[in-house]
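A single protein chain has been omitted from the complex, and every remaining protein chain is retained in its original position.
A and B are the chain letters, set down in written order, and residue numbers restart from 1 in every chain.
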Amino acid sequence: MTKRIEVEVDGAKAEFELRDDLAPRTTAALWESLPIETTLRHGKLSGSACYLDVEHGPIAGIPAEPELPVTSIYKGWMVAFPAPSMGFTELLISYGVAEYRWPTGRKLVTPVAELQGDGSALFEALGRTHSEGEKSVVVRRGGE
Amino acid sequence: MAKLIEITIDGETTVARLHEEAAPNPVARFWEALPIDETLRHVRWSGMASYVLVDSLRDEAIPLENRVSFYQPGAICLRPEHGEIAFSYGQAQARDVRGNHWAAHIATVEGDTAGYLKAIARTKRGGARAITIKRREG
Partner (left out) sequence: MSTRQIRLRVHGVEAVAKLRDDLSPRMAEAFWQTLPVETSISHAMWTGSACYYYPGEGPFTEVEELEYPVCSIYPGFVVARPRGSEVMFSYGPTEYRWNIGTDYLTPIAQITDNREAFLGVLARMHDEGDKSISIERAG
């Protein structure tokens, strides 16, 4: 049965389906790391996306090589950028046009979860971080 | 005297010359791996080329001598990190999901290559087919 997770930002909640068909190891590590409560910030280089750095749990130590390498972050998708040498994995959620970039150019991430249903409230909350600054985010297990 | 190989695809045999002086180490490893009987498939990232994977040539210690990134038609190139031998019939470059890479240019077909190039190209629309590569003795 497909696992679901819930993301909550600034009072807005949305449910995502874990895409273990695309990234079984990464999604399993993410699932085992939940719940995550941390700070969400707007990306500086990647377009309409916000990110959270996860330093605890199995997700923080996944291998650097992305399971399904992509650079585009589709609207309503969560992706993971493993940085084991730095001790964390970055999760990003896109609310518009987004592509994962560093100052040196595009970098590869892995898609891990896809929004289910209406994400408009969450998208607005994510977008607000651009002008209002960082917010708290909770990622928790949803229904199984 | 230059080492030569024979490549047979779809019943057609072509001769290629190994670039032993320019790429002594990759050529030596390739020569040792012969004969090769494998399935030839069209590349998915590198353009107008087909390839085989050879386990014994999957060795990152093989140096990238006679290093190229772009493949000329008729070139035969080795990517040791994959054990991949690419056979180019048109515009092609050593690529994968991560981007552009290097390969060792180990051999080039010679003589009348028209039939060979068409056979390589047929994998694109016609699918995979058998390829045999062996030493040309004598």
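Of note:
To be clear about the criterion, a contact is a pair of C-beta atoms (placed from the backbone, for glycine too) under 8 Å apart; a residue touches a chain by one contact, two chains touch by 3 or more.
Just so it is clear, the model here is predicted, and its values are computed rather than measured.
Of the options B:His19, B:His42, B:Arg79 or B:His105, the residue whose C-beta touches the omitted chain is B:His42. Screening A:Leu22, A:Leu45, A:Ala83 or A:Val138 against the full complex identifies A:Leu22 as the residue touching the chain left out. In the full complex, chain B makes contact with the omitted chain through residues 39, 41-48, 91, 93, 95, 97, 123-128.
Against the chain not displayed here, chain A makes contact via residues 21-22, 68-72, 74-75, 77, 97, 99, 111.
Note that in this section only the chains that are shown with their structure count from here on.
The touching residues of chain B, counted against chain A in their complex, run 97-98. Across the complex, chain A meets chain B through its residues 69, 108.
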